[in-house]
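Here's the structure, in structure tokens; my notes come after.
Note that this complex is displayed minus one protein chain, with the remaining chains in position.
For clarity, chains are labelled A and B in written order, and residue numbers in each chain start from 1.
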Amino acid sequence: MINFFGTEISFMQILTGVLYLVFAPVIGCLIAGIDRKITARMQGRFGPPILQPYYDMRKLFAKEAITVRGSQELFVVCCLIFMIITGLFFFAGGNLLMVIFTLTMASVFLIVAGFSSNSPFSQIGAERELLLMMTYEPMVLLMAVGLYLVNGSFDVSEIVMSDPISIIYLAGMFIGYMYVLTMKFRKSPFDLSMSHHAHQELVKGLTTEFSGGTMAVLEIVHWYENVLLLGFVFLFFSNGTVLMVAIGVVACLAMYFLEIIIDNGYARMKWQFAFKSGWIMTIIFGGVNLIVLYYLKLFGLIGA
Amino acid sequence: MAYITKSPWLIHYDGSSCNGCDIEVLACLTPMYDVERFGVINTGNPKHADIFLVTGSVNEQNIPVVQQIYEQMPSPKVVVAVGICACSGGVFKDCYNIIGGVDKVIPVDVYVPGCAARPEAIIDGVVKGLGALEKKQKNLDTVLTLEKVAREEAEEYD
Partner (left out) sequence: MGVLALLILFPLIIALIMLAIKSDKIRTPIVVGAAIVIGALSIFFAVTNLGSEMKVMWLSAGAAEIVGNAMIVIEAALALLIVYQGLKYKKYLACILALVQTPLLIWFELTKGHDIKTETFLYSDNFSIIMIVIIGVIGSAICVYATGYMKDFTKHHPDAGDRRPFFYFLMFLFLSAMFGIVISNNLVWMYFFWEITTLCSFFLIGYSKGLKEAINNSFRALIMNLLGGLFFVVGIVVLGYFAETVELSSLLTMATEGKATGQMMPFIPVVVGCLAFAGLTKAAQMPFSSWLLGAMVAPTPTSALLHSSTMVKAGVFLIVKLSPALGVNTMFDIGPGFMVILVGGVTFLFASMAALSQSNAKRVLAYSTVANLGLIVACAGVGTAPAVWAAILLIIFHAVTKSLLFLCVGTAEHNIRSRDIEDMDGLFGRMPRLAAFMIVGISGMFLAPFGMLISKWAALQAVADSNDAWLVLFIVFGSSVTLFYWMKWLGKMVAVVANRENIQQNVHNAEWSITGGLTGLVIAFTITFPFFSHTTIVPYLTGAFKGISEANAEALRTDNLIIMIVMVVLVLCLILLLYGRTNKRVVPLYMSGVNKGDDLTYEGAMQKDVPIALRNWYLADMFPEKLMNKIGNIVTCVVLTLTLTYLLGIVLYMLDYLKSMGGVL
């Protein structure tokens, strides 16, 4: 046990944090590789090797170092640092709202990197990324509040271990989160700002001016981010028992598979649709669920 | 082995082609040929690309375009001229506006003849380009120095 300004942090928490630090990129990379393989198979292709994202990353680091603005690299590195910090907070059982705000900060650095180049394609990508942020942010915050109301704490360590199986009370929030997760994973139909697919109308959107090592850092950011986002899914299931932990892990994988299906099943939507539908889903599923929770709390059915 | 050979990303530029070769380039991405097997991605952005795939010959207007795309690609990079027009100007060679093959403007590493070049030939050309890429990656410092010298000379010339 370590006492950090009045809060006990167990070694287990530190261990999970370190595990995240080391293994998240590995898992993220494998997920990305499997994603490409499955996508290829769905399209009747053979697909690249599972380790393809790793090869890409290594290749990018080996390329000539060029940039359009001296400041760009700094912002992308900041993005990586804050993404790692976010994940550390999450997997070490920190405050969920803090996790979300730090995650926002990582995204902000990415957008700033896009803006800083003053390049037309980067800026359009950055603005679209920003729009998507505005779209998913309410749902993500609502999810945190929902988890808090059910589990009685914002601390991830408490939420994971506390008795209630959150998804029972948070079914609406879960659907809402699933919806915005497509935006966060940057999958079709909401891969507006940048796409993992070959062709898109904005050249490469936000990442147009990133090349070589900068681009490689960005890939690593995505790996960390995807593991973190799946971690949020896990929170809905876990109550500390082995069974629910197993179900949670399976749910995460199932969720990612679902995202791949959606990715392959839809063309890109317009930003207007992305924004409006995102907020409507948030209000309907997130908002209604919140009000249900409010009454449950009023009648003493949930919370301490 | 250099990782670049496992992940060659390419940018495709259509000079003044009749679109025959372009269709064949795209055909490479289809399930039938599936170049993504080799880690190939068609990026559409020179700053991400390793292989510059040019179809069609160069004309007066697109000289600066071809040059700039080439310049914007980070080293190591190779150029693959796809189709006879890109190799030498083809049947358009004597047109009033045509300069000739891509090699009149930028250095070409692999020539893929054909009218139109077949997808198998294009894939073969890209794979040949990988060999050149690997060599350049191994001697990246030399390549970069040479490029730097060339840039400085060009500036003085201006």
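The rule is simple: contacts are C-beta pairs under 8 Å (C-beta built on N, C-alpha and C of every residue); 3 or more make two chains touch, one makes a residue touch a chain.
Just so you know, these numbers come straight off a predicted model, no measurement behind them.
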Shown chains in contact with the undisplayed one are A, B
Of the listed residues A:20, A:55, A:91 or A:121, which contacts the missing chain in the full complex?
A:121
Residue of B:19, B:68, B:97 or B:142 touching the missing chain in the full complex:
B:68
Candidates A:34, A:50 or A:74 - the one touching the absent chain
A:74
Among A:29, A:142 or A:192, contact with the omitted chain is made only by A:142
Positions on chain B contacted by the hidden chain, ascending
45-47, 61, 64-65, 68, 71-72
Hidden partner chain, residues of chain A it touches
4-7, 64-71, 73-75, 77-78, 81, 85, 89, 94-95, 97-98, 101-102, 104-105, 108, 111-112, 114-121, 123, 126-127, 130-131, 133-135, 137-138, 141-142, 145, 148-149, 154, 203, 208-209, 272, 275-276, 279, 283, 287, 290-291, 293-294, 297-298
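Basically, only the chains that are shown with their structure count from here on.
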Quick one: report the Å distance separating chain A from chain B, using the average Cα coordinate of each chain.
37
In the complex, chain A residues that touch chain B
36, 40, 43-49, 52, 55-56, 58-59, 62-66, 198-200, 203-204, 207-212, 215
Taking the touch rule as given, give the residues of chain B at its contact with chain A in the complex, in rising order.
2-4, 6-7, 9, 29, 31, 34, 36-39, 41-45, 47-48, 50, 74-76, 137, 140, 144
